[in-house]
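Missing here is one protein chain; the remaining ones are kept as they sit in the complex.
Up next, subunit A:
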Amino acid sequence: MTKFICETKNLSKKYKDFYALKNVNLTIPKGEIYGLVGENGAGKTTLIRLLTGLNFKSEGEIILFGHTDNLQYERTKIGCTIEMPALYKDMTASQNLEVQRIQRGIPNKECIADTLELIGLSNAGKKRVANFSLGMKQRLALGVALLGEPEFLILDEPVNGLDPTGIIELRELLKKLVKEREVTILISSHILSELHQLATCYGFLHKGELLKQISAEELNEECKRHICLRTDNIQKTTLLLEQKGNINNYSVYPDNSIRIYECLDNVRMISKLLSSNGVIIDEISVQGENLETYFENLIGGRKNV
């Protein structure tokens, strides 16, 4: 059994001299909700298009369900929504689902009613999709993606057009799918606060490059409010914090910074303690981020390199 549902190795997409994606090494573990974060034009949709076979890679490798060959077959295990909902506007919701059911050779006709129930469109009745709101179209597009119980769901901006209730319902539905059907989900969204409540791991794309992949736990750890401390002597600093400051909840990072997770409102005390014992402080500040600021700092940091 493969550990990763989807992997890319040095995946690039080039248009003439412009790289829309450059050497992307992505790994999506089975059973995770992978949040793809990036501003407009970062390459999120390009990456999704490459994974789903709509566009062709210029360089690199795509591995789906552990296979690099016969990706067309592997894609039969994928359900997806890409950009705007792609639906037959002359048809009703159930007719749209029926087309997909026949096309994919799903024998069970009851899956139509079940899917409509799941996406909350049971009462859409004989209304044609042309008369649907954007939110209803998004739900139906998700329903189309869910038909045939795919192992891997790829959702490109699925909350666009959804009202707050719809967003909450979608979030709960996706969590339920992961829990009950062990579906793996790749989801891209501009609404980072929403993604933060859903994703279990993240990939940050910027100008076609995957800057970082990180698990939700690691991200929360990095975003946690803390006092960031840099001194000329780490050993002496930690000794002083523990023995004289009675501070034990801290971590030392490889970049020689110390993150203190207590006494957040008493920075002055820590500063005084260290100074009075001859430790030179290079930096001391209270930090802590949400996903938006984390992302901004991440791409901002890159900009300054």
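Here, a residue touches a chain if its C-beta (ideal position, glycine included) is under 8 Å from a C-beta of that chain, and two chains touch if they have at least 3 such contacts; residues count from 1.
As a convention for this text, contacts and distances are computed from a predicted model.
A chain of this complex does not appear here, and its UniProt-recorded name among "Putative methylxanthine N7-demethylase NdmC", "Transketolase", "AzlD domain-containing protein" or "ABC transporter permease" is "ABC transporter permease". Screening A:10, A:76 or A:276 against the full complex identifies A:76 as the residue touching the chain left out.
The chain not displayed touches subunit A at residues 49, 52-56, 72-80, 82-84, 86-91, 95, 98-100, 102-105, 144, 150, 154.
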